[in-house]
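This is the structure I have questions about; it appears just below.
For this view, one protein chain was removed and the others were kept in their places.
Chain naming follows the written order as A, B and C, and within any one chain the residues start at number 1.
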Amino acid sequence: MAENKMTKAELQERITLVPFHKWLGLNVVEMNEDANNVSIPCREEFVVNPKAGYTHGGILAAIIDIAADYALAAKIGAPIPTVDLRVDCHRPAMPGELTVEARPIKLGRTFSTAEAFVYDSEGALLASGRGVYHSQSGS
Amino acid sequence: MAENKMTKAELQERITLVPFHKWLGLNVVEMNEDANNVSIPCREEFVVNPKAGYTHGGILAAIIDIAADYALAAKIGAPIPTVDLRVDCHRPAMPGELTVEARPIKLGRTFSTAEAFVYDSEGALLASGRGVYHSQSGS
Amino acid sequence: MAENKMTKAELQERITLVPFHKWLGLNVVEMNEDANNVSIPCREEFVVNPKAGYTHGGILAAIIDIAADYALAAKIGAPIPTVDLRVDCHRPAMPGELTVEARPIKLGRTFSTAEAFVYDSEGALLASGRGVYHSQSGS
Partner (left out) sequence: MAENKMTKAELQERITLVPFHKWLGLNVVEMNEDANNVSIPCREEFVVNPKAGYTHGGILAAIIDIAADYALAAKIGAPIPTVDLRVDCHRPAMPGELTVEARPIKLGRTFSTAEAFVYDSEGALLASGRGVYHSQSGS
């Protein structure tokens, strides 16, 4: 697979340009040639169930979309538009920091695919998914 | 298909119990036996592209997940957990109010399926998708 | 949405060019500007459960992929490559003829989306799904 075209600092800078990402609080923890790790602190607006306090599946879907996109961005040099997204919810996301690990599955000329896995602070898999992104959409 | 078990006011009340829904500003516009319509005002935290100002795909994914779930909730009497979600992005979501229409595809004993379509204020289809939800998950 | 660029006879002819379609026995029943209906007779090689005799989910997935693609082909003039596919299985497909109804969701310059619904001979919904297809892939 292609080599990274962004450093960890460049990836973080690019992610933080986006108002929605700033609201989510995305923080690039690690980046290597195979995968990226991004952490997300809990926000009270994430909550779906006020008693249990766990995070809404829609937030998990958004995080998977973003992480998969930036796994491709690392290889391409810039994020690209989402064509479609698939998300599987495996366990309720209890309050606490989330981590998402994402990696490219296929870099293509027109379409690229990446997958992402969301974990809680103890390493339990909460959700996972994959998206197709439009590679040729220009800068 | 089964008759609705919730009125429009009950659906709105139930939706507004959820902190993430309150942040999104979901407003039930219409509800009948076939489908529900929910409107969402634009928030500046939704934005993915500060220049163009359009809404992040992750927000559209969250809206599709919620609307599809509540299309089932109308028939079942309460929202149920998301098992998985599929979202297709059709057009960039320019600034402005969004509307999402959702309807059940199949009500099942263990799992149920619903689909949702997100439109802009001029009726253009921005995104659509479908989810599977866990019917038997209790209260 | 664009007008059809193929007649029912042209659609049938185009479908039957494909060896896999011939094996499946696809027969175009109806075609209008909104949707197509294709019927599929049962084959013993379709079976997943020799006792109950019902059709394998993989066959339902293939039928949904094909029907959704040809719903786009009717508008574009030729079938286009599948980018990705989502299939939901709603009920076991007991022995008997299947019918699949498909319609475009969005015709785009680079990628297009369509959905399809598979019914048994009594009109019960067995499976449904949607696919993204590559519009610009040439002839």
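Note that a contact is a pair of C-beta atoms (placed from the backbone, for glycine too) under 8 Å apart; a residue touches a chain by one contact, two chains touch by 3 or more.
These numbers were taken from a predicted model, which means no experiment stands behind them.
In the full complex, the chain left out of view touches A, B, C.
Across the entire complex, the residue among A:Leu11, A:Ile59, A:Ala116 or A:Val132 in touch with the chain not shown is A:Val132.
Listed residues B:Met6, B:Leu24, B:Val118 or B:Val132: the one in touch with the omitted chain is B:Val132.
Of the candidate positions C:Val38, C:Cys89, C:Ala102 or C:Leu126, contact with the hidden chain is made by C:Cys89. Residue positions on subunit B in contact with the hidden chain: 83-84, 86, 110-111, 132, 134, 136, in rising order. With the whole complex as reference, residues 86, 88, 90-91, 105-106, 108, 113, 125, 128, 130, 132 of subunit A touch the missing chain.
Taking the complete complex into account, residues 17-20, 22-23, 44-50, 56-59, 61-63, 65-66, 81-89, 92 of subunit C touch the chain not shown.
Here is the rule we use: only the chains that are shown with their structure count from here on.
Taken as a graph of touching chains, this assembly is fully connected, with contact between every pair of chains.
At the interface between subunit A and subunit C, over half of the residue numbers appear on both sides, which makes the contact a same-residue one. For the pair subunit B and subunit C, the distance between C-alpha centroids works out to 27 Å.
Here the spacing of subunit A and subunit B, counted between their Cα centres, is 22 Å.
For subunit A, residues that reach two or more other chains under the stated contact definition are 83-84, 86.
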